[in-house]
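Of the protein chains in this complex, all but one are displayed in their positions.
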Amino acid sequence: MRFRGGKPMLHSLLAAGLLSACVEDDSPGTGDDATVEPGGPATAAAAPVRDDSLEPGTLGSVRAIPVVGWSGPGGRPFEVALRTRDRESGHARRFGTITLRTTLRGGTPDLVQYPCTSCHLGRTVAMKDTRIGDAHQNIQPRHPALLGAVCSTCHSPSAVDMLTLRTGDRVDMDQGYRLCAQCHFAQAEAWASGAHGKRLDGWQGRRVVMGCSDCHDPHRPAPLPRIPFRAPTIQRGGGHD
Amino acid sequence: MDRPDRPGSGPPPAEASLLNKPVDRRRALTVLAGAAVAGVQALNACRPASTLSEEQRELKLLAWREYIKGNYRDMTEAERAETIARLERQALVERGSAVTIQSTGAQPGVVFGYAFNISKCKGFRSCVEACINENNLDRNADTQYIRIFEIEDGVVDLDHADATFQHEVPAEGHFYLGTQCFQCADPPCVKVCPVGATWQEPDGITVIDYDWCIGCRYCMAACPYWARRFNWSAPEVPVPEVNPNQHYLGNRARKTGVVEKCTFCIHRTRQGRLPACAEACPTGARVFGNLLDPDSEIRWVLEHKRVFRLKEDLKTEPRFWYFSD
Partner (left out) sequence: MHLKPFLASALRSATSGGARYHVWMGLLTLVMLAGAWAYGIQLRDGLGVTGLSDHVSWGLYISNFTFLVGLAAAAMMLVLPAYVFDDVDFGRAVLIAEGVAVAALVMCLLFVVVDIGNPLAAWHLMPGIGFLNWPRSLLAWDVVVLNGYLALNLAIPFYILYSHYRGKRPERKKYLPWMYIAVMWAVSIHLVTAFLLAGLPARPYWNTALLGPRFLASAFTAGPAFVIVLLWVIGRETRFPVAEGAIRKLAVITTVAAQINLVMLLSELFYKFYSPTHHGINARYLFFGLDGHHALVPWIWTAIAFNILATAGLMIHPLRRNTRWLIPACVVLFVSIWIEKGIGLVIPGFVPSPLGEIVEYVPTLVELGVTAGVWATGLFVLTVLVKVAIPIELGEVRSPHVEEPRPARVTRPRTTRPRYDEDRPVRTR
């Protein structure tokens, strides 16, 4: 379905509303209900909201808790807990605790331009600013173009190190999943439940997963075709195939 | 002391031919020839022990002890430890490969299930490559436990599938579906093995004791999913590529004349890790977990996605489901 900027579909609005209403961020190692400002400046701390009308299993709440002492792959892991209306269980919930490993666009090769503030020194960026003409020419905004979106649809012009949700809330680059989930709520639910994407650690114990942009370049999300590993040799006689 | 046979009972009147020699000489020659052959064989087989090196003697002793051992299922813990020690020693001495063979049992409360997303699979075959390396599969014969099929949209029919594609993937108008051993809940392969060399463990993995298998290949005929492979020749893995983390019932070194198959990477999954195929898939098309855990991803897939299994009508109850986005 086409998403026309400025006229969100009802369900995406609902989802976005639900998500933004329920999203909260915690600092490391604190208890359940503490709310802490996320890692960027000047972002309103979202108050924790539990919606009791939610069915267990829906993307009730997502919390990103940075993990201390992580020795697995990835740079800055967060522990993401999915909360449902089952309050007693505290941390663990319908889908267990997933630990988010985000490497800040580990999939895209052209990542020489982060942090954004290295060029955009805190000031508002005008879309037509062409002082550094070829700054972002390597980005082919296929995905945004399909939706009739522009850069500022997702990137916050006033805080360029952050992303912006449809509700106007700003989120960290590490919480890009919240952005994608606004439209791709089905994939987001599958991702949180384990049917989309993969686990980085084993099947047992803590779940470590990646964020959306670790596999999907947000500007060109479709996976690239490749030449597969060699085909099986089907021999006739004298051995295997 | 034998009286000769009755008159008229001897051989028919002989034509004067070379072929009708008297029996005595013929028998004598036969016996002599037989004795000569037997003697040469005996000499070959039983070289005096002093001509063997220390290493060769040790290997012969190890081989003998391995030969006379029983079925792994019936072994005590001590016997299992002994055979594992022998196998590790054999690997080290014969091939210079230092390996660790586990005998880890099934975790209680765990039954493995697998789900395969046919929307996400793009036919990369990263799983195949990872499996070959993880499971020490024969490089000579290019053994592959996993088969990835390219099928035209509109039909899920393996009779019209192609596993030998070698072009850029994903191809337009096609989807991809992978098979391997499905660790069926009612495995026909286990039923037909005449010596009980293959059985299903409590965590659902159907395993083979390679040293007990006689190589009759009845299980290969019985498997509806073509999941089993036979070692038609001596399997070889270059020593630097050997995965030293092995399990007795899984990826340890096999030998000629025995059957093998996917074991859901028993050496990894019993330690809480994912099988190599699930870990390697770049598109996240493979979901693995504990069917008995209501919070697992596999259970979520089974409860929320439209799943199907291959050859459902055969009632083998495979623990491997397919679903799409």
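Order of writing sets the chain letters: A and B. Residues in each chain are counted from 1.
Keep in mind that, in the parts below, a residue touches a chain if its C-beta (ideal position, glycine included) is under 8 Å from a C-beta of that chain, and two chains touch if they have at least 3 such contacts.
These figures come from a predicted structure and were not determined experimentally.
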Which of B:Pro108, B:Gly154, B:Pro194 or B:Pro240 contacts the chain that the document leaves out: B:Pro194
Hidden-chain contact residue, picked from the options B:Ala106, B:Ala171 or B:Leu314: B:Leu314
Identified contact with the non-displayed chain, of B:Cys181, B:Cys213, B:Val237 or B:Cys281: B:Cys213
For chain B, the residues touching the chain missing from this view: 2-3, 5-9, 11-12, 15, 17, 19-20, 23, 26-27, 67, 70-71, 74, 141, 147, 149, 157-161, 163, 179, 188, 191-197, 211-218, 220-226, 228-234, 256-259, 311, 314
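The definition used in the following text is that only the chains that are shown with their structure count from here on.
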Centre-of-Cα separation between chain B and chain A, whole angstrom: 43
Touching residues (chain side chain B, partner chain A) in the complex: 115, 117, 122-126, 128-129, 138, 141-144, 147-148, 163-170, 229-230, 232-233, 268-269, 271-274, 278-279, 281-284, 286-290, 295-298, 300-301, 304-305, 323, 325
Chain A residues within the chain B interface of the complex: 57, 92, 94-96, 186-187, 190, 193-199, 201-205, 215, 223, 225-234, 238-240
